[in-house]
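Presented below is the structure to which this report refers.
Here the complex is missing one protein chain, while the rest keep their positions.
First chain written, first letter: the chains are A and B, and each begins at residue 1.
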Amino acid sequence: MLTQLPYLAVVLIAGIGIATILLKKNLIKMIMGLGVLTGSANLFLVTLGYRDGGIAPIYTSAPEGVMVLSTVQAMTVTNIVIGFATTALLLAFAIMLYRKYGSVETGDIRRLRE
Amino acid sequence: MSQYVPLLVALPLIAAFAMPLVGMLGKTIRNSLAIIAMAGTVTAALLLVYEVLVNGTIIYAFGAFDPSLAIPFDSGGVPIRILFVIDAMSAFMVLTAAIMMFAVVLYSLSSESEQTGQDGYYALLFLMMVGIFGMVTTGDLFNFFVFLEINSLAGAALAAYRINKGLSVEGGLKYAFISTIAGLFFLFAIGMLYGQYNSLNIAYIASVIDLTGLSLVALVLMITSLAMKAGSVPMHFWTPDTYSSAPSSITAILIVSSMASLYAIFRVAFSLYGVTMNVVTIGWIIIILGILSMFIGVSMALPQKDVKRLMAYHSVSQIGYMLVGLGVGVAVLGDTQMMNEFGLVAMEGGIFHIINYALYKGLLFLIAGAVIYRCGTRNLNELGGLGHSMKWTMGFFIIAALAIAGIPPFNGFASKILIYESVFIFNPYISVIAMVVSIMTLASFVKVFHSMFMGPKLPQYAEVKEVPLPMLIGMGLLAALIILFGLFPDLVVNLLIEPAALAFIDQSGYISSVMGGI
Partner (left out) sequence: MQMSRIVRTTADIAFPFILVYGFYIIIHGHLTPGGGFQGGAILASAMLLLLLAYRYHESIRHVRKTMMKTLESGGLLLFAFTALSAMALGAGYFYNWLSPGGVLFGDIVEVGSALANLNTAGLIPIMNLAVGIEVVGAVSVILLALLSGIKEKI
C-alpha cells in the first residue's frame, strides 16, 4: 500500500491542476494550474523509476546496491525544461493581453467569439 | 544507411538557431538564409522519400557509429538508442510537409515583408518544421513527445506573432493551452507504457505489448490527446480561433502540424497496438469522431462571415474524412477478407486525403492571406469585386474551392471517391453523410467565391493590385499540384499512397525492420 501512495498523489495533484485550469477565470491562475499538472507528470515519471532502497544512478564512487532507473529521470528533466518554456511563453502572452485589455480575466478578453 | 535522415532535422534546426544572429546582418542576408535552408531541407526530404520508395524502410540510430544498426551488440536484443524509422507512410508525411514548407517559406518572403520581428518569425517557422519532420519520422515515444512540444510551442508563438490588437495572442494562448495539456496527457501515457515494458521504442513495445488495463488507459490517453491536437470534434473549439487569428502562412503550417498529429493517432493505433486492442470498438470510436467532425464542422462553417474562420471550420470538417477513411481501416484490421475487399481502399482514401487536404486547405488559407494582405479586411460582407483586379488569386481560389468540394478533375474528388466507394460497403449511411457534407462544403464555398470575387468593382478597393510574385509562386505551386494529383490519381496512389497504407497495416513488418526479424 505504501508504495502505491505516490501514484495516489499523482492522481490528486493532476486533478487539482485540471480543476484549476477548467474552473479558474484568471489567466495567471490557469497557468499555475498547468504548472501543477506538469508537476504531477514529473512525479509520476520519477515514481516509475523508483526502486526500494535504490541509490542515485551516478557511477562515480558508487556504493554497491540497486540503482533507481535513470531514463525516467532524464525524461523528467526534459519535461521540466519544456514546462519552463511553456510557462514562460504563456506568461508572455498574459503580459501582452494585459497590455491590450488591462485585465487577465478570461471574461474580459474573449473577443474571438461569434 | 541514409545520411538524409538527420539532415531533415539538423538543417532547419541550424537555420532556426542562426536566424537571430544572421538577422543582425540585414534583411537580404536573412531572407537568403531562409531560402537556402528551405531548399536544403526540401531537397534532403525529397531524396529521402525517393530512397524509401526504392529501398524500403530506413532505420537511423542517433549517436551510433553505424546508424543503420538499430540494436547494439551488447544491449541484449533491445533497441536503446533514439531511432528514426522511416517507412512508406512516414515518407509520405515527409513529402507532404516538405511541399507545404516550400510554398509557405516562399509566400512568407512577401507576405511578412512589412512586419517587425521577422528574425523570430523565421526561427520559429524552421523550429516548427523540425517538430513536424521529427514527429512523422521518429520511432521513439518520448522523442515524439519532445518533437510534439517543439511543434506546439513554436506554433503557439507563431500564431501570436502578429499581435493584432490582442486577437492573435488570444488564439495563440488557446493553442498553447490545448497543446500543452494534450502533450502532458501523452506523457502520462508514455509513462504507463514505460512502466510496463521498460522501453520507449515503438517497435519494441509493439513486439511485447498485451492489452492490460494500464495499456488500455494509455491508448485512450494517446488517442484523446492527439485528437485534441489534430482538432477533431469534441476538442475542436481552438481551431477556428487559432486558425483565424494567426497569419495565413502560419495557418497553412498549423494545418501540416495537425496532419502530423493525425498521422500519430494512426501510428499508435496500427503500429503500436495493432490487433492486440479491440479494433472494432476503437475503429468505431474513431469513425464516430470523424462523422461528428465532418458534420459539426461544416454546419458551423455555413453561417460564418469571417473568411478565415469559415475556412477553419471547414478544416474541422475535412479532418473528419481522414478519420473516417483510416478509422474503417482500423475497424477491419486483422480481418484479411474485409481488409482486401474495402478496408485497404478506405485507408488509401484517408491517406490520399491527408496530402490533398494539406494542399488545397493550405492554398485556401494562403489565398485568404493574399486577400487580407491587399484589402486589410476579412469580413465577407465588406469584400467584393476582387475578380477584376486579382485574377490569378481568383483562379487559384476556384481550383482550391472545387478541390475541397470534391468536383471531378481536382484532387479532392480523387480521394473522396475512394472513401465513398469503400465506406459504402462498410456502412452505407456513413458514405451518404460524407456526400451530404461535401455538398454543403460546395455551397459554402460558392458563397465565399461570390462575396469575395464577384460583383462590380468596389470603390474602396480600386487601388488593389495582384499580390507580389513570391506569393503567387507559392500559391501556384500548390495549385499545380492540386491539378496534377487530380488528373493522375492512379499514378499517385500506386506510387505513394498504396505503399503507405500497406506500411500501416503491416505491423510485423514495422517491428521486424527495427528488431531484425525477431
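One rule holds for everything that comes next: contacts are C-beta pairs under 8 Å (C-beta built on N, C-alpha and C of every residue); 3 or more make two chains touch, one makes a residue touch a chain.
Quantities reported herein were computed from a predicted structural model and do not represent experimental measurements.
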{"item": "Chains in view touching the one left out", "value": "A, B"}
{"item": "Candidates A:Leu12, A:Ile55 or A:Ala88 - the one touching the absent chain", "value": "A:Ala88"}
{"item": "Hidden partner interface residues of chain A, rising order", "value": "56, 58-63, 77, 81, 88, 91-92, 95, 98-99"}
{"item": "Touch list for chain B against the chain that is not drawn", "value": "3, 5-6, 10, 13-14, 17-21, 24, 60-67"}
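Everything below uses one rule, namely that only the chains that are shown with their structure count from here on.
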{"item": "Centre distance in Å when chain A and chain B are each reduced to the mean of their C-alpha atoms", "value": "28"}
{"item": "Complex contact set, residues of chain B against chain A", "value": "142, 146, 149, 153, 156-157, 160, 163, 165-167, 169-174, 176-177, 180-181, 183-184, 187-188, 190-191, 194-195, 200, 240-241, 244-245, 304-306, 309"}
{"item": "Contact footprint of chain B on chain A as seen in their complex", "value": "14, 18, 21, 27, 30, 34, 37-38, 41, 44-45, 48, 71-72, 75, 78-79, 82, 85-86, 89-90, 93-94, 96-97, 100-101, 109-112, 114"}
